[in-house]
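Here's a structure for you.
Of the protein chains in this complex, all but one are displayed in their positions.
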Amino acid sequence: MELFSELNLNRDLIETKIGESDDVVFFSFSVAGKDAVAIYVDSITDKELLGLEVLARIEREKEISDLKKLSEIITLASVKIITSSTECVKEILNGNAVIFIDGQTGAISVDLKKYETRSISEPPTGFAIKGPRNGFTETIKTNLSLIRRYLKSEKLRIENFEIGTITSSSVSLLYIDGIAKKQVTDKIRRKLNEIVIDGVPDSSYVAKFLNERKNSLFKQVGTTERPDVFIERLLEGRVGILVDGSPFALTLPYMLIEDFQSAEDYYISSFRANLARGIRVVSLAIAIFLPAFFVSAQLFHIQLLPLNFLLTIVNGIRGIPLSPSLEMFFILLIFEILNETSVRMPKYVGMAIGVVGALVLGETVVHAGIVSTPAVLIMALSGICIYTVPDIVESTSVLRLLFLMFAGSIGVYGIIVCFGIILIYLSTIENYGSPYLAPYSPLISNDLQDGITMKRIDEMLRRPESIGSPNKIRSKTNE
Amino acid sequence: MNDFKISVRQICFMTIGLITASKLIFMTSITAEYAKEGILFSIAADMLVNAVFIFIALKLDEKFGGKTIFEILSERIGVPAAKIIYFIFFAIFFLKSYLPVIEHEEYIKKTLYETAPLYANVIPFFILSIYFSYKGLKGLARASDVLVWFTVVGSLCLIALTLPNVDITEFLPVLARPRLVLSGSLKTALWHFDSIYYLLLVGRIKREKKTELKIISAYLLSMVLTLLYAGATYGEYGVLTERQYFPPVEMGMISVALINVGRIDYFAAILISFSQIFSAALPLFFASLCLQKTFSFKNKIIAPIVVNLLSFILITATSDLIFVFYDLFTDYAVYPIAVVSFIFPIILAFFKGEKQIKGERLLYE
Partner (left out) sequence: MNKIKSKALFLAIIGLSATFFSNDFGVIDIEKTAIIVALGIDIDESEGYIVSTQIATPDPASEANVLNDQTTIEGKGKTIAQAVDNVGKNTGWYPLLTYCQLIILGEKVLDTDIMDILGVFVRTDKVPSSALVAICEGKAKEVLSATSPLDSVSSFAIEKILVKQIAKTDCVAMVNVKDFACGYYGISGFSYAPYIKTVDTDAKNTAGGESEKSQTTSLFDVTQTCYFDKGMSKGKLNPSQTLIFNILGKKTLEAYLTLENIEIFGQKADATFNIENFSSNKKVIADENGLTLDISLNATLALRDANKTGDLKSLSAIVDIPDAVLNAAELELKEIIQSIFIKTQEEKCDVFKIGETLFKFDYNNYEKFKDKIFNSKLNLTIKCNSVKK
């Protein structure tokens, strides 16, 4: 709806739309003898700047010919004339101040946003001992500034979107022109444009819309809180997405191997990095399969257990009322409850929960003869190992339960068959054109440079073929 | 699925990973029963014959310019006739599937369980088999990339564990009894009709330089691995080999018997079991492919379900008559399978060929 020239009508119009909120301020003043009003949201607008740099200057004017000329005396960067009430409301809610003057059609919008933001700090996830200490924040502008600061390329493209019919959240699509695959950027752009939702409080909302398989257990969009990782992925040919309000940036296409690649791997010696990656793979295998193998060995394949260990188990399970599978299920349940509680509880209570869970519950259930010591040990080991690859815990914790159920039902054969089905599934799916299990299935020899084992940075001469970047060469060796 | 082309590397991996795994259970003991000390010659003879027919199949792929057998037949003898031939192919693959499936079931039942009901291992196998067949060539190709390591690592571990107990004089006298060698080859031929798989891959191969050489080398490598495996078993068990029906859990047993860590050889056996499931499902996979081509079901899941359901019924119905059926299959099924494996490609070779249409090279498959 177009704005009027009468101040009262404009004021009523805006009041009708957003005026019922107490934090929306209608500040009346006069300019060259005419009534004027500045409308802004108290909590997100810089009032000091409004007074000193806007209102003080306007009030000094003796005559108003039109809004355009008047706006020119405001020396702030983003000043514009708006003519529709919808735009007006949007500007106000974005933290800008909108100034109406009686007799003038339209309004002046001045960018005076002032949010309380978290300062850039080390990200709590993806921690690296060596490497940059900064992480993304909830403010998209800060995040974009971080990217721009470290990626000073004229090829970096940033496309902005507004998603959320109510929240109008800012979403940015980032890629490096000539390195990102055009089909992928086009597809993501199309998908972002197609999103219809009332609001996106976090990037995970956007990720759900970008998932190619909606019902898949497995993660399909890469996430990171680290600008260095984000930039690294853009350089590999991936496309990044930043969402206002979320410190987690999204990257696509996603491949499973990504989450085994820690940021630190690239900053430390490649020997140590290779060892660390090997440990991650082994730990994850232990986390997922160990409880299942332990249960199936007890139920179906006693011969798998060394005699001494078998006797330890026999000693341990004496008098325990639960069968091995139920026992392990029970411990897993306790573990998941403790996990859930420790995440949700306030920090100071969480500490107590840790003590209660680990010492009181753990010790007591063993002494009470409800579960056996070996079973607690196995689950504890699994519980620790699963966090060596924290980004896929959502999938791996479900897989652990799934394998446990198969093992408890039909033993090792169940584990093998279940693993076989998952292998077929994962090896045949593609994520924005990239094979999910690359570089192992299909085997892409070039990409093995940064797989479970990795080469030195100076040996990684080409970008990953699985991403399909049109610009394949990444570095040239000096030798 | 129809347009998917399998790369040469993936065929090589399928050969080493799945074809080898199909020979690691009963084959060694049955060959030993007939061929005695000539076991290695017997296996080598069977596999070399198959290598020749695999070469012919690969040449057919080159000759017909990337057209599948179905397309070649449709163009020359009409679609209905091509469908009939594909139905015959389905029947052959179905026949060929009996032995691997029953062998796999027995292996799992006898080695992984003290006691377990039949359904526990039959049903999961068929679920996997249906899904494997449903995913088509892409699933086979991509799974082969992974499975090859399971077969190679599993069998090499077992061979390594067996080596200290191997007595190479068990293979003496060399070729003194050629009749036994021949008898061993004939009696175990059913395990070695591998060339038939490659016939179905005609027109689906993403050709590259020296395609034939690479795939034949892979098959020969598979032969070497099989020979090492069978040789290690025979070298260790000698005359008793003929009753070692489940070598993966028997080969390493002697070496690990008196050590405190227990049956670590079982982990190698589990690796082999993993590849073995896929190799047992391989004939059912191709049977589904043929049935789908014959009836062109709208839903791709129907053919795999029908094939696996039929196999399930056959396996459960014959579970009490396993040895009767086993003899029946080894004695009679061998002939129709031999005809399709060996004579059909020769007939096809006389058809007029076509120019190879070169496709765009993809970065990965």
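Each chain carries a letter (A and B) given by its place in the written order, and its residues are counted from 1.
Everything below uses one rule, namely that a residue touches a chain if its C-beta (ideal position, glycine included) is under 8 Å from a C-beta of that chain, and two chains touch if they have at least 3 such contacts.
All values reported here derive from a predicted model rather than from experimental measurement.
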item: From B:Phe13, B:Tyr237 or B:Phe325, residue that would touch the chain that is not displayed; value: B:Tyr237
item: Listed residues A:Leu9, A:Ile158, A:Val314 or A:Ala352, member touching the removed chain; value: A:Val314
item: Which residue of A:Leu9, A:Ile158 or A:Ile302 touches the chain not shown here; value: A:Ile302
item: Touching the absent chain when the full complex is considered, from B:Asp46, B:Glu105 or B:Glu250; value: B:Glu250
item: On chain A, residues whose C-beta touches the chain left out of the figure; value: 215, 298-300, 302-303, 307-315, 317-318, 323-326, 329, 405-406, 408-410
item: Residues belonging to chain B that touch the chain removed from view; value: 110-111, 114-117, 120, 169, 172-173, 176, 237-240, 243, 246, 249-250, 253-254, 257-258
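Note that in this section only the chains that are shown with their structure count from here on.
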item: Euclidean distance of C-alpha centroids - chain A vs chain B, Å; value: 46
item: Residue ranges of chain B touching chain A (in the complex, touch as defined); value: 7, 9-10, 13, 108, 112-114, 116, 120-121, 124-125, 127-128, 131-132, 135, 138-139, 141-143, 145-146, 260-263, 266, 270, 273-274, 277-278, 363-365
item: Residues on chain A engaged by chain B in the complex (per definition of touch); value: 300-309, 410-414, 416-421, 423-425, 427-428, 435, 437-438, 440-444, 465-466, 468
